[in-house]
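Apart from one protein chain that is not included, each protein chain of the complex appears where it belongs.
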Amino acid sequence: MMRMLQLAAALLVVALAPAAHAQKEREVSIGLQAAITSIDPHYHNLSPNNSLLLHVFEPLVKRDANQKMVPGLAVSWKALDDLTWEFKLRKGVKFHDGTPFTADDVVATYKRAPNVPNSPSSFATFTKPIVDTKVVDPYTIVFKTSGPHVLLPSDLGSVYILPKAVAEKATTEDFNSGKAAIGTGPYKFVEYVPNQRVVLKANYGYWGGEEPWDKVTFKILTNSAARVAALLSGDVQMIETVPTSDIAQLSSDKKFALADKVSNRVIYVHLNQWNDKTVPFVTAKDGKPLDKNPFKDARVRKALSMAINRDAIAERVMEKKAVPAAQLLPDFFYGTSKKLKPPKYDPEGAKKLLAEAGYPNGFTLTIHGPNNRYINDDKVAQAIAQFYSRAGLEAKVETMPSNVYFTRATKGEFGYMVLGWGTESGEQGSSLRSLLATHDPAKGMGVTNRGRYSNPAFDKEVADALVTMDDKKREAMIQHAAETVMNDTGLIPIHYEVSTWATARGLKYTPRTDQYTLATELKPAGK
Amino acid sequence: MLAFTIRRFGQSLFVLVVMSFLVFIGVYAIGNPIELLVNPQADEIERARATAALGLDKPILEQYGTFLARGAQGDLGRSFVFNVPAIQLILDRLPATLELALAAMVIAIALGIPLGLLAGLRPHSFAGRAIMAGSILGFSLPTFWVGLVLIMFFSVHLGWLPPNGRGETVALFGVQVSFLTWDGLKHLAMPALNLALFKLSLLIRLTRASTREAVLQDYVKYARAKGLGPRRVIGVHVLKNILIPIVTVIGLELGSVIAFAIITESIFAWPGTGKLLIDSINQLDRPVIVAYLLVIVTIFIAINFVVDVLYSVLDPRVRLGAAAAH
Partner (left out) sequence: MGVLADDDTTPAPAAAAPVESPWRRFASEFAESRLALLGLAMLVAIIALALAAPWVSPQNPYDLAQLDVMDSKLAPGERSSTTGKPYWLGTDDQGRDMLSGIFYGIRISLFVGVTSTVIALAIGLAMGLAAAYFGGKVDAVIMRIADIQLSFPSILIALVLLAMLGQGVGKIIVALVTVQWAYYARTVRSSAMVERQKEYIEAAQVLALSRPRIVFRHLLPNCLPPLIVVATVQVAHAIQLEAALSFLGLGLPITEPSIGLLISNGFQYLLSGKYWISFYPGLALLATIVAINLVADQLRDILNPRLKK
């Protein structure tokens, strides 16, 4: 009997032993955190989609690891005048089905992009400014815009080019099945299983040169523990969004390498300034309502900003994966002001300012935030509450899933809102406009200004800047606008998220500020 | 019998409609999906367009009316997030969940009944007590905790089993199943074990309790008096009589296993419907939430119905009782 058991056990071990995942030399699996919702590049303007589809499709203008614009399918572009842009296209590029790339494909693509049926978030915003398109020759195209639109090249960087035949006829389902997934990118589409995986294979004729991988498999692993476990067990060779709790262990483990970079995502606080008199969830310490909205007073806002220990949050809550923020983007981005520095932690100074503003005993407020959207979002909210209790305020915390949070925040139901913002355009001007300009959606100003902060001087600075075509002049104007609004504490910036990728040793990932996870940036170490 | 079936059918339909209405209103009460779907950098015009595209600009009752009308024709709407028919998303993933649930039930039954029998026949022996203590543990440990410990041990530490996902599948009667491939079994082992643990403990306890009761019954005494060997007494008489309530419980628990798979699917990234539901709730993908609940409840009702019929067929007391009542 024992013999039998021993034999059985031995067989079991042999059978289950890791059948050395015989990875062919140039195959790699990558674990992603967020699910892709479609292979149709114009269906859903969602960061995970845009990131993954960049392997298969390409736009006219691409962005490097710091989100600076570099030539993509267009080799150069320039503004001929305030309303006209000329793009020169790349020659000798072929789509995956062999057809050559020309200006006609661009025209057809831009016709399709804003009109995909049932799109929950379309690309119309990017193509809208174009009122007229002229094909000068197969490799030169001229766009006329409705008004001066300085961000046109950047916006077009978000619209991926399809072959004319595909753009004219394909439906979203055709892309998901692979029939229409034809682009110019370094990888070709093989398979898409929704919520599970996407498989790509190398495009050997790619104009940009040879890629290090023959086959790439992206696995969707939304549960962080599952994602880390997949890396630890060798199931995948790289993961994105490493949970901060695992960073210490992975960095000391010789089998893995970490790569990180500060991102374009800032975590900040919007203070409810909808109303002069009332503000939700803010009362005197005895529970009675206050006689006016304290957040309308710049001194109160500044005090609230000074009372937050950003270094402690970056160090302890974010495990060093955060950089204290003074504005909306780290200061190597276009439009950021080097004069702005994160406020020093000063609870005594905050108490003094509050007393000056008429609140010597502080007040009670509730910090609202999401709990499943940004890295450690609920922990950041709780840490802020701790700091406020040391500055004489009484802070409660309420976090909730983002499906509830954002709806209510947009309706102005909260007083103190922890939020995040990732700047896709790579420059601070458009973000300042979206978050801090006086809320006027018809004019496209302050669309996501949930606090309803309003400063007419600032509005003018931002509006003027965004129609100034000269790059250097515009930069100075945006910097000045940033200084104006941050010195007035229009919102409270807390930190910039640092994105972390973990790879199996022997591989090296070149990290990016836009948090994209690209197989094209993953190379065997030493190459 | 026919009248019974028709009545049940009518009731079930009523349940489905009421439930779909409640969920519709409920999801509407949670939040606005547009907030989650639209790119935050989009402008107001884009938001309005997206709202109209998804039909969310109409009053909620009108949306429900449209849903009912289309639902009667079998169209349960398209997922807001994926833009494919909601019912298709669910049916694509249902085989994975059913496979996991059935595997868990098989483990639970194959281990639970013999162990429970043993514990019931020798309740005061060491083995009996050990099994009972084990079952209490299995009953009390939180599923998600056990799941992670399993992964830590078998995947990370020993490297024997893959930590997540489903293995290779082959088509069986047109449905994709993974338990017929070796790779599939390796992927199925831990999640099935994790899910089975709770039911296993339940079955052990139930079997033990029933066995203890059965052993005291007169018919067992007579069988022994007749001189039948213990194997036959237990294997034939006791087993047959305890199986009836156990089978009904198994049937009812199957539905519950499908539901509790949500947690296991989350941890092991098993591509089933439970995970789809959580994601849909997080993204307020209402068509998928409603479609999922309708499908699950239908399955439940079907299982309950089958169990009821089986019960009346198997248990002569019920049959005779029904006959006597006429």
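We just call them A and B in the order they show up, numbering each chain from 1.
Simple rule for what comes next: a residue touches a chain if its C-beta (ideal position, glycine included) is under 8 Å from a C-beta of that chain, and two chains touch if they have at least 3 such contacts.
Just so you know, these numbers come straight off a predicted model, no measurement behind them.
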| item | value |
| --- | --- |
| Which residue of A:Lys111, A:Lys379 or A:Lys523 touches the chain not shown here | A:Lys379 |
| Selected from A:Ala74, A:Val198 or A:Val317 as touching the chain missing from the view | A:Val317 |
| Residue of A:Asn115, A:Ser146 or A:Ser245 in touch with the missing chain, whole complex considered | A:Ser245 |
| Of A:Thr99, A:Asn371 or A:Thr510, the one touching the omitted chain in the full complex | A:Asn371 |
| Missing-chain contacts mapped onto subunit A | 224-225, 228-229, 232, 243, 245-250, 312-313, 316-317, 371-372, 378-379, 382-383, 385-386, 389-390, 395-401, 403-404 |
| Subunit B, residues in touch with the chain not shown (by the definition above) | 11, 15, 19, 23, 26-27, 29-30, 129, 132-133, 136-137, 139-145, 148-149, 152, 156, 205, 209, 212-213, 216, 255-256, 258-260, 262-263, 266, 277-278, 281, 289, 293, 296-297, 300-301, 304 |
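Note that in this section only the chains that are shown with their structure count from here on.
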| item | value |
| --- | --- |
| Separation of mean Cα positions, subunit B and subunit A [Å, integer] | 38 |
| Subunit B contact footprint on subunit A (complex, rising order) | 16-18, 35, 37-38, 43-46, 117-122, 124-125, 128, 172-173, 176, 193-196, 219-223, 225-226, 229-230, 232-235, 372, 401-408, 410, 421, 424-425, 430, 434, 441-442, 444, 447-448 |
| Footprint of subunit A on subunit B - complex, ascending | 30-46, 49-50, 53-54, 78, 80-84, 89, 92-93, 148, 151-152, 155-156, 159-166, 186, 266-269, 271, 275-276, 279, 281-284 |
